[in-house]
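Left out: one protein chain. Kept in place: all the others.
Per-chain numbering from 1; labels A and B assigned in written order.
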Amino acid sequence: MTTAVDLGVEAPEVVERTSTEERRATIIGIILMVLAAVVLGVFAFGVPPDATSTFNLSLPTDAIQNLSVSFNSRLFSGVAAVLIFVLGVDRLRRRNLRWTNAALGIGLLLFVLAFLAWAAADSSFSLVGMLRSTVISSVVITLGALTGLTCERAGVINIGIEGQLLSGAFVAVVLSSAFGTLAGVAGGLIVGALLGALLAWLAIRFSVDQIIAGVVINILAVGLTSFLASRILSEAQNLNAPARVPSIRIPILADIPVIGPMFFDHTFFVYVTFLLVVALHFGFFRTRWGLRARSVGEHPKAADTLGIDVLKVRYRNVIGAGLIAGFGGAFLALAQISRFEENMTGGIGFIGLAAMIFGRWMPFGALAAGLIFGFSGALAQKVAILGTGIPSEFMLMLPYVATIIVVAGLVGRSRPPAADGQPYIKQ
Amino acid sequence: MALVLEGITKRFPGVLANDNVSLSVAPGEVIALLGENGAGKSTLMNVLYGLYTPDEGTITIDGEQVVLGSTADAIANGIGMVHQHFMLVPVFTVTENVVLGEEPTGFGGVIDRERARSTVVDISERYNLRIEPDALIENLSVGVQQRVEIIKVLNREARFVVFDEPTAVLTPQEVDEFFGIVKGLKDDGKGIVFITHKLGEAIEVADRIVVMRGGKVVGEALPGDVTQQDLANMMVGRPVDLTVAKQPATPTEMVLEISDLVVLDERNVKAVNGVSFKVHKGEIVGIAGVQGNGQTELIEGITGLRPVLSGSVMLGEVDITDSPPRELHQLGVSHIPEDRQGSGLVLDFTVAENMILDSYYARPFSRGVLMDWDVTKEMAERLVEQYDVRTPGIDVAVSTLSGGNQQKVIVAREFERKVELVIAAQPTRGIDVGSIEYIHSQIVARRDAGAAVLVVSSELDEILALADRILVLYHGQIAGEFAPDAAVTDIGLAMLGSTG
Partner (left out) sequence: MSEVKTPMASKSPPPERPSWMDRVTGVGTSVGRSLLLPTLALITALIIGGFIIALSDIDSLKLLFSEPATAISQMWNEVLAAYKALFQGSVGSINAISETLFAATPLLLAGLGIAVGFRAGLFNIGAQGQMLIGGLIATYVGLYLNLPAILHIPLTLAGGLAGGMLWGGFAGLLKAKTGAHEVITTIMLNFIALFFMQWVLTTSGIQDPGRNNPVSAALPESAQLPKLFGSQYRVTIGFLIAIAAVFVVQWLLYRSSIGFEFRAVGSNPEAGRYAGMNVAVVVTLAMAIAGGLAGIAGANQVMGLEPYKATPSLAGFVGFDAITVALLGRSNPIGVMWAAILFGALSAGGREMQGAAQVPIDLVVVLQALIVIFVAAPGLIRAIWRVKADDGETVTQVSTGWGS
């Protein structure tokens, strides 16, 4: 970096304090050791020595049938325990600090696999089915997170995602029942955008605290949809019977074992979601729109002095984000559950918010977080069915616990846009 | 030919910020716009940059009248501005900051990164503004960030460039380099308006000096024809006499002893790097220096607001290194903080509440957890009277008071008890002359009552007026010690880091 100094990149005398990175590596090292102990003590020695676990890797509808892997449960968990232990020891040596989170990730993955091997000891278990439902339940979470980050990248906090999803779901069901899927989706998009506009209008035009505005939108959405559901849907039940949304099987790709049923045999909602992740990433980091939106979320005054209309950018992003939430609501109601129920979102908008933070305000981060949180939901269902004695409620808590750990900075803090949540008032 | 502002008037509720102001700047000309804080300089420039709409007056460029309703209009008309607080996005690269708002794009609004980068390289080569186009702003020093701002302006092909207090945050070397850049721009035919309140700079860099006071233009001068004293008189409106009437100091025993103090700033850089000095009972020690040479960290280190890396702080016989603020308060340390509104006051609180902000927890203001508002109000009424705080009452929010009166609230609070040591940081920044004189006299009165006083100020005049002994802080170290009657040029040199 000698040239950097010449170019004016400051290289002052920096005093290294007891590095937080080192402390983190130690903490995570200890966590990994504990995980290794659990894997060894509970999962490896909690099964008979000759028990066999079988993971099914194909669904009854697949082209290639009866694919599965079987292995000795105790041996598998034993190996996993050793690997986790090695990862932990490596962390305690405090080297290659950049790999700390990766080590934790691999450790947790091994832990989960060992757990599944234990749960499926002397029985079989449809791994691919679980992975497929992970993808499906990740869609709404990811869309919620994308909604949040599209707003927050431009500096507007949106905790009304839940309300946008719920309203989108309601309108999508009614319109889909009356006029078909397309109308339902369109209706969902429009109502999501309208609530986005309401949020933006309250926050920007009237300087209402953004969190208050978001809370109120959630309450309004619950009230209105429940009111209309019990007043209209209960009388006109035919309006709560949305058209079925067919799956689109992608030729060839859908026939690949495991990957096929996971990713390539879904309704169009799922494909659109994946495309949206790519498009938003490209948009935010490669285009004029993205650069301007991010500048407004980081330093609105700077953007303003360059002739960028801060408020317009914010309106546009928040309303556009509403479209995403509306789409998520439509997916939930038309494809995932196929009817409207009062308060059917049940907090999934907040999981989306958590996924946005967990994914560090990045579109691919949102997708990854959506998949992880979706997986913990799918895991909870399996655990309840398998009757392992582990309360499934603790699995359901995972997304929330993970988010607290992230915001508390225990596994590296994620940094929100600098002007997130701050109203911009032109002099 | 030229940019002309004519008869600009701008009113805010209750304030006439610009009163029939006229100003012109020609290509290749450098105008210094001189004035105190609140003289209306910034308002005028915000009008010029389209941030404010004037109530009256016209702006013409090359003889054609223009309406600057937004910053976009100003940019389109060739006006660029380098703000005092840089308008840079810290997490963006240099290139991203430069092209923001005028991005070279391809199909679908996709940014052409190569073209953007070469724009930056071209400008930096043409004007000899050394820069790394892919560096993140947050990793650059202040001087380099200013270069980015200038490149931004040049990229918009500005013909007229406004610099708002450009040297306030620069180190002396950076200031020299900056003047070189200004010269280059001037030679390139740019018209430049240079806003400052530093007299020497105005004389050094300008072709013409315009002085503002109370929202009006009160004078114009050519740099060759005036002295700093003349300009100062114009700025303030009456001959300024910053000398404070005081007796020579009679220092007795040592009160504060700083030894080898090292304090880190937010970036873990040693902002205070081995500072040692003593302050005695009955003397005022003034710490002079250009802003940003470790003053903030020094004060925060002494007062327990920032952890000390090494070294010690002794108050008489008591070691107060890293002692919490409350303990210092109980030991008789008064602290007038640098940032009046940021840390000295709770703006939503009433005058009375602010009067007890650091003593609310003890008798007579509270017993146990029970507050005694009668005692508080009584004291507040008395202090408002005694310290000449101009306020409609003690129950109004302190935010409604003027800066000078807010500062008097802090001074009243900090001086209204037995005080061993007074630490005053920038005690008169941005307040009116009347309040300055009053606060100075109060500080001297504290000294005469037997307190040790440490004053930190980036205004050398203030240090010269108050201090019995002057220390110069440069790059986190004491660069020299002077008697109050030492030659100003010597002190100035020490402030610039030349040990000559």
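Note that in this section contacts are C-beta pairs under 8 Å (C-beta built on N, C-alpha and C of every residue); 3 or more make two chains touch, one makes a residue touch a chain.
Note that the coordinates shown come from a computational prediction; the quantities given were computed from them, not determined experimentally.
Novice: Can you list the shown chains that the omitted chain is in contact with?
Specialist: So, spelled out: the chain left out of view touches A, B.
Novice: For the chain not shown, which residue from A:C151, A:L189 or A:L202 touches it across the whole complex?
Specialist: Once the missing chain is taken into account, the touching residue is A:L202.
Novice: Of A:V112, A:A186 or A:V216, which sits in contact with the chain we cannot see?
Specialist: A:V216
Novice: Any idea which of A:L59, A:A103, A:I157 or A:V313 touches the chain not displayed?
Specialist: A:I157
Novice: Since one chain isn't shown, list which residues of subunit A touch it in the complete complex.
Specialist: 157, 159, 202, 205-213, 215-220, 222-224, 226-228, 230-232, 235-236, 347, 350, 353-354, 357, 391, 393-394, 396-397, 400-401, 403-404, 407-410, 413, 415-416, 418-423
Novice: Counting contacts across the full complex, list the positions on subunit B that touch the omitted chain.
Specialist: Touching the chain left out of view, subunit B contributes residues 13-15, 305, 324-326, 329, 335, 337, 339, 342-350, 352-353, 357-358, 360-361, 366, 369-371, 373, 391-392, 395-397, 400-401.
By definition in this document, only the chains that are shown with their structure count from here on.
Novice: Could you state the distance in Å from the CA-based centre of subunit A to that of subunit B?
Specialist: 46
Novice: Inside the complex, what are the residues of subunit A that reach subunit B?
Specialist: Answer in residue numbers: 4, 6-10, 12-17, 286-289, 291-292, 294-295, 298-299, 301-308, 418, 426-427.
Novice: Please give the residue numbers of subunit B that touch subunit A in the complex, ascending.
Specialist: Within the complex, subunit B contacts subunit A at residues 46, 49, 51-52, 70-72, 75-76, 81, 83, 86-92, 96-97, 99-103, 105, 108-111, 130-132, 135, 139-141, 143-144, 147, 152, 264, 267-270, 309.
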